[in-house]
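Note that one protein chain is taken out, while the other chains of the complex remain in position.
By written order: A and B. Residues from 1 in each chain.
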Amino acid sequence: MRNKLLVALLLGVTALTTPALADDLRIGLQEDPDVLDPDQSRTFVGRIVYASLCDKLVDITPELEIIPQLATGWSWSDDGMVLTMDLREGVTFHDGTPFDAEAVKANIERSKTLPESRRKSEVKSIESVEVSGPLQVKFNLTAPDATLVAQFADRSGMMMSPTAAAEAGADFGANLVCSGPFKFVERVQQDRIVLEKFADYWNADAINFDKVTFLPIPDTTVRLANLRSGDIDMLERLAATDAASVKDDADLQYAEAVSLGYQGITVNLNNGERGDNPFGNDPKIREAFSLSLDRDAINQVVFEGAFAPGNQPFPPTSPWYDKDYPVPARDVDKAKALLKEAGYDSLDVEVQVANNPVQTQMMQVVQSMAGEAGFNVKLKSMEFASLLKDQSAGNYTASQVGWSGRVDPDGNIHQFMTCKGGINDSKVCLPKVDKLLDEARQSTDIATRKAKYDAARDILIKELPIIYLYHPTWIWALSGKMEGFTPYPDGMIRLENVKFK
Amino acid sequence: MLSYIARRLAIAIPTLILVSIFVFVLQKLLPGDPALVLAGEERDPEMLAFIREKYRLNDPILYQYFYWVKAMLQGDLGISLRTSQPVTELIADKLPVTIQLAVMAMVIALVIGIPAGILSAVRKGTAVDYAANFIALSGLSIPNFWLGIMLIMLVSVHLGWLPASGYESPFVDPLRSLQTMIMPAFVLGTALAATLMRHTRSAMLGVMKADYVRTARAKGLLEGAVILKHAFRNALLPIVTLGALLFGELLAGAVLTEQIFTIPGFGKLIVDAVFTRDYAVVQGVVLCTAVGFIFMNLVADVLYFLLNPRMRSSL
Partner (left out) sequence: MSDMTASAEAEIRLENRAWKKLKANRSALFGFVLVAFFIVIATAAPILPIDDPTATSWSAVRKAPSAAHWLGTDEIGRDILSRMIWGARASLMAGVISVLIAVFVGVPFGLVSGYFGGWTDQAISRVTDALLATPFLILAIALAAFLGPSLTNAMIAIGLSAMPIFIRLTRGQVLAVKTEDYVEGARAIGLSHVAIMSRYILPNVFAPVLVQATLTVATAIIAEASLSFLGLGQQPPAPSWGSMLNVAKNFMTQAPWMAWWPGAAIFLVVLGFNLLGDGLRDALDPRES
């Protein structure tokens, strides 16, 4: 009898105390990440998980300034060929391996040499890594590369435990070992990713959760329903059309940040046979098309005004935006005039679009608007895999596609606009632009770079190989009991100083 | 008996081979280059070449097919192009989830369908019969994804009674498992209940006219005993064989339901795999389903054999 009472008491006490101990954060994601290995990873949503799992050499502020994380300071040599970085002391990886210059060297070499590594192009300019001290590395470059430090604010700068990486090889994704605030516990495909607090984190005081669980819930309505019912505590990529109801809800919080990326229409200028078409041949026709669109109305109708209309690779709020060319207002008359000048009263244009509801909705609005200026837009709905293939092979006239965006402006232009650019699907090739963009890469002086990008913009704004439409806004919805969350333009969820009230 | 099973198995083999060829060819014909999708946004040419090499995408189709068959016979179904996880592992993770869904749906279907069918048969021609049939047909006619969305809005969003998505294994948290699975199981089960009800009704009708039922009535047995002990027992035969086949169809019906309720099961796995051109996963999953379907057919046939006294005596 007494034993039973004792057991009951114990159970009662544990039941009462257990909830208070566990501060578990549940985050709803739009998709299931792919392989959880920063060197192999290729999805945006994977980066959200890394933000809690892996520290990087440097990080960014919401204003896109680069600040120390695992590196405490850095400097360039005068000729721009050597980058010296000082590393933070007292950092260990989740498996106990100490973080030092050797670890950095091992990481960069993995990014360069692992066959499955998708970071090769990002670290291409690094010829070798020199360990110049226990906590100091020197990167020797093949050519000056101002974008390198910004690259280290993303996956190539994520530091993994070299011992664990060497052991696991390409299968590292099954059990990632980094040095971030949380360590990997388990992953069930398309169901959940569970992380738990890393006690020896160098900034452990700023971390207020014991456990973080990521739940991929693709349906935006269902994801929000989960937040409302309390099954998750926050979610990323709230649908713009749900923004109003979240803002009106006293139990929920709303946070947004204009992203680094863009959505636009890529036009086939010179990519194979189909590049030879009126739309791809005459820049005036493309200008007419751009003028026929009311970007503000598109934003209002499709995104409830939450996104940012755009006409350049960077949003108007970005320091790299060329203020000489503001987002054009709609001018149907001028559009018609330009089209007539080019010799057409009306023109058929086929635009490929991915067969998801949001992009199709947006393009239907575009179709309707361009129709008034004489463009008969025919929408070709395709699955993403086919769309990508056709675009790459030049089997298209125009294709509605976007780019997730990079911290460094070079990441939003170079590969698309240079003759040999790896993602130059329109095959635009203007030697002057090539020269300007190459030079912009090499200088670390912001004013110089801006001048060069502006000069390139003078040419590109007339050529319009990509007709930019808008810049998505990252929108988060959080439960009312959370505080301390800061929205970042790179869309990442940084949990430092975030906590339950 | 054994020779019967052996014969059926022998027929199953060419069928399976055909399925494997068919699904393999269809996959390869799907437009879109998986290497492009896998290489990531940057589309690094080195990466593209590596992927094509590693997954043998450059090899002639026949080679790729035979290599796959060879690996499969050794128990290796390849790896998911998306996450590098072995397909066998993926299937082992996801199949139990869909089976749990199917079992729960089947239970709901049996609990609703069979009594409704019996009732309908016993009260044939009356308002009850028409009503039951109408309700059953309605259950069949509602698009299950629409029903799912409506249920989520009503039950999860407005009433807050059940979670809108997710999954928990019954071995980890049985209550939560029930909560997450009850709605999708209901959506699947109601359509099945309709079919089951109609088949039970016609099986019962067929049996109730039989001589042995008249004999039982003539003996003065209570109506209830007549129905349950004699009629139903014999009507069980077609119902059971149908049930075994329906189980296979449940796996197919789970596809959309799992998408809507975000259940990490077989159905969701294969839809995502087709869209991301994850060849190995599609091939592995379709083959598994085909094997399962053929197995269920065999089980149905064997059950038919065992339950049918006339056939048993001829063994």
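The working rule: contacts are C-beta pairs under 8 Å (C-beta built on N, C-alpha and C of every residue); 3 or more make two chains touch, one makes a residue touch a chain.
Since the model is a prediction, treat every value here as computed from it, not as a measurement.
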Sole residue of B:97, B:263, B:286 or B:300 that reaches the chain not shown, by the stated touch rule: B:286
Touch with the omitted chain, as defined above, among B:57, B:128 or B:153: B:153
Contacting the left-out chain in the complete assembly, out of A:140, A:208, A:241 or A:497: A:241
Residue in contact with the excluded chain [from B:18, B:111, B:159 or B:222]: B:18
Touch list for chain B against the chain that is not drawn: 11, 14-16, 18-19, 22-23, 26-27, 29-31, 130, 133-134, 137-138, 140-143, 145-146, 149-150, 153, 157, 249, 251-253, 255-256, 259, 270-271, 274-275, 282, 286, 289-290, 293-294
Missing-partner contacts on chain A, residue numbers: 219-221, 224, 239, 241-242, 244-245, 297, 300-302, 355-358, 360-361, 364-365, 367-368, 379, 381-383, 386
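One rule holds in what follows: only the chains that are shown with their structure count from here on.
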Distance between the centres, which are taken as Cα means, of chain B and chain A, whole angstrom: 39
Touch list for chain B against partner chain A, complex: 30-34, 36-47, 50, 54, 82-85, 90, 93-94, 149, 152-153, 156-157, 160, 163-167, 259-262, 264, 268-269, 272, 275-277
Chain A to chain B touching residues, read off their complex: 34-35, 40, 42, 115-118, 120-122, 170-171, 173-174, 188-191, 215-219, 221-223, 225-226, 228-229, 231, 383-389, 392, 403-404, 415, 422-423
